[in-house]
Each structure stands twice: as structure tokens, then as C-alpha cells.
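Shown here: the complex without one of its protein chains, the others still in place.
Think of it as A, B and C in the order they're written, each chain with its own count starting at 1.
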Amino acid sequence: MNDLLDFGRRALASQPFSKLVGAEITRLEPGFAELRLPLSDQLKQQHGFAHGGVVSYLADNALTFAGGSKLAVPCVTLEMKINYIRPGMGEALVARAEVLNSGRSQAVVRCDVFAVDAGGEKLCAAAQGTIAVLPQKEG
Amino acid sequence: MNDLLDFGRRALASQPFSKLVGAEITRLEPGFAELRLPLSDQLKQQHGFAHGGVVSYLADNALTFAGGSKLAVPCVTLEMKINYIRPGMGEALVARAEVLNSGRSQAVVRCDVFAVDAGGEKLCAAAQGTIAVLPQKEG
Amino acid sequence: MNDLLDFGRRALASQPFSKLVGAEITRLEPGFAELRLPLSDQLKQQHGFAHGGVVSYLADNALTFAGGSKLAVPCVTLEMKINYIRPGMGEALVARAEVLNSGRSQAVVRCDVFAVDAGGEKLCAAAQGTIAVLPQKEG
Partner (left out) sequence: MNDLLDFGRRALASQPFSKLVGAEITRLEPGFAELRLPLSDQLKQQHGFAHGGVVSYLADNALTFAGGSKLAVPCVTLEMKINYIRPGMGEALVARAEVLNSGRSQAVVRCDVFAVDAGGEKLCAAAQGTIAVLPQKEG
């Protein structure tokens, strides 16, 4: 386990909401993050699929970890866009986020979310957003 | 309690994830929805604020309920964009979503998410998205 | 004519592309901008409506002027999202942008674009984006 992934695991473990839903971080490299979320029943909506908010949570978090791997920590998501492509079904969701560009204080990041089952992976959602170092968050 | 709100409460109660996080629907009228989410500790990230994924869940769900109030049910969110403006702190988050335009099968909806405490409400996030009747969801 | 609007007119006149398409700025107040674009034939696509790129240009520019009215100049659009709602037809497009929140270096802004003809205005597109002071633009 590399140091960055070790750092990511501790960061994820410090997020009560990520513990509540059961997210895991499986890869963290400079400019890249992979998160995995086993699909328990409590993460679903009324049609039996992962709730859209669960998919967007995973995308949001993967974007932030990928951005944070290039910037500095702590980081926040400034904004995000997500297209839902297929229902989130199967054993787990896997989100892979990759930094397109990073500067001193912000990074533009893309993320694909896949629904995983025994048959393989299917693209479930596509996201894109801006990550910023925390002091940039104004208001 | 009007019939539409009553319907909305049953729909929300049928979403395991919405029960897990504790979301409530407080208004549902044709073209408008208001959801409320008491901010328990388990909904936070490591800095003590509501996790971005919680804010985007609430926005996503409010968009869907508002869109669904004009279209037909069941509905899904096709896509969504969210700008995070202030940390989600205080007693609760309140999301208000309003339909900008609706057709036979899709609606464009905007949503504001507010952080609520004793001092009042502060804008926490702004979202915009497309809601579609479920058979439209392709793949 | 107020000083801010006067400033905006000079800024718009200094943009070759805005002159090419014929955009006018009709209101500029702290946190608000209104741009107008007479719909000449050269701004259309093959179906006779305003090209989507024309609508997004007008939204983008209105977002930037509104954001710039609260921040400082020069400003740029960091990111933007637009939902196209109705074809852009009629005499002109009018874009109205309003700042939702502004900090030291960034502003979150919403914009409505209307198609205008003798019968009035119809909502043509809805946009939302982030404006930043120019030195923030990294890369």
C-alpha cells in the first residue's frame, strides 16, 4: 500500500458519512482516485437501484480525492456536473476520477462511475467538476 | 396536508437511502418541492460540515420530486449540476426546487439548498438539472 | 446611463467576437447584468433557430458581466452549465444574469436567456456558472 493510498484511507475513515454508506478507497495516485461502494439495500431508491444521491456522493468524493492528490489537503468540491447513464445495480459501484488539469489552487477533474457485478462493469454515470484547496472556499 | 404532499411522503418513505439519511418532504406542489434534512453527525465529512454528497443527494432528490410533480411518476434525474457555495452547517439543510419548464417527458428544474440554524437560512448550494419520466431512461 | 453600465458598454465593445455577433449590454448593476442580441440570420443553425453556441455565448457573457460587477475586472468564466429549453426564435435573445454569491475571487451566478418577439418573452435557456478574477485562471 503506497503512502498516498494510506493517507486516503485515513481521510475517508474520518468522514462519518463515508463510513455510514460504506465507501472504500481502492487506488490513490497523483491525479487519480478510485472509490468502491458495495451496494447494500439501504443505499437504494424505491425502484431497487442505487439512489442517484448515492451515485453523486461517490462521484463527488472521487473527484475530491483525485483533485486533492494533485493540490494539497484539505480540498473541497467547488462544483460538479453528473449525467446518469444506467441504473446503479449489482454488487458495487466503482468510481474512477482523473485530473484533467491542476494549478496552484484548483483542479478540473473527470469521473466515471461503473456498476459492477459478476458479468463485469457497466458505465453508470459520468461526472466532471472543480476541486479547490479549502481556503479558496469563500462566502 | 394536500394529496400531492401525501403522495410525496409515501414516495420518500419508500426510498431506503432517504430513510437512512433522515430526509423529510415538507412541501410538494405542481412544479415545486421542498425537502428538509436534519444535520446529524453521520451526515458530515471530516471538517464537521455536511458531506458534499449529502448536499447533492438532497438537491438531486428535490429536483426529482419537483420534476415529478409536473410530469408523471416514476421519474429519474437524467443529469444535474451543483455549485457548492457555503459549508452545510447548522440544524438542517432545506432544499427548494422549482420547475423552469416541463414537456411531455422531461422537465428542467432549479434547486437552492439552504443551511438552516437559529439565525435563519443561508444559501449553501445551487443546482440545476433535467428530470425525465422513467421509461425515457435508456441504456 | 450609470457608470457601471457605461463601463460594461466599453468592455463589450472591446470584445471583437461580441461585435461580430452584435451583442448589446442593456443593464449592469452590482450583481446583475442584462445582454441583448438581435437575431440576425447569420446567428442561426440549419433549422432556422439561434445556434446553441450563440445562446451559450450570450449566457456565458452575461454570467461574466454579472460576476464582474461584484468582483473586480478583468474576470473570466471558470465553468458554466446550460440547459436549452426552447428554440431561440424571434427578434432577439435577452440574457439576464444574477449573482447568487460572491467572495473575494469567485462568484456563483445564474442566467436566464429569453427569446423575444412581439408577443413577449419566452424562456429559451437556463445557465449557471462560476466567475473568477483573471489571476485565478491557472494552468
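Just so we're on the same page, a contact is a pair of C-beta atoms (placed from the backbone, for glycine too) under 8 Å apart; a residue touches a chain by one contact, two chains touch by 3 or more.
Note that this is a predicted model, so its numbers are computed, not measured.
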Note to self: Just to verify: which one of C:Ala66, C:Ile82 or C:Cys111 makes contact with the chain not shown?
What the structure shows: C:Ile82
Checklist line | Residues belonging to subunit A that touch the chain removed from view | finding: 81, 83, 85-86, 100-101, 108, 110, 123, 126, 128-130
Notebook entry, point to check: Residues on subunit B that touch the omitted chain in the whole complex?
Noted result: 78-79, 81, 101, 103-106, 108, 130, 136, 138-139
Next item on the list: Spell out, residue by residue, where the missing chain touches subunit C.
Entry: 11, 14-20, 41-47, 50-54, 56-58, 60-61, 64, 74, 76-87, 134, 137, 139
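Keep in mind that, in the parts below, only the chains that are shown with their structure count from here on.
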Next item on the list: Taking the mean of all protein CA atoms as the centre, name the chain whose own CA mean is closest to it.
Entry: B
Note to self: Among all chains, whose Cα centre is located farthest from the one for subunit C?
What the structure shows: A
Note to self: Quick check: how many Å separate the C-alpha centres of subunit B and subunit C?
What the structure shows: 28
Margin query: Please tell me the distance, in whole Å, between the geometric centres of subunit A and subunit C computed from their C-alpha atoms.
Written below: 32
Checklist line | Chain centre separation in whole Å, for subunit B relative to subunit A (CA means) | finding: 20
Item checked: Set of subunit B residues in contact with two or more other chains -> 81, 83, 85-86
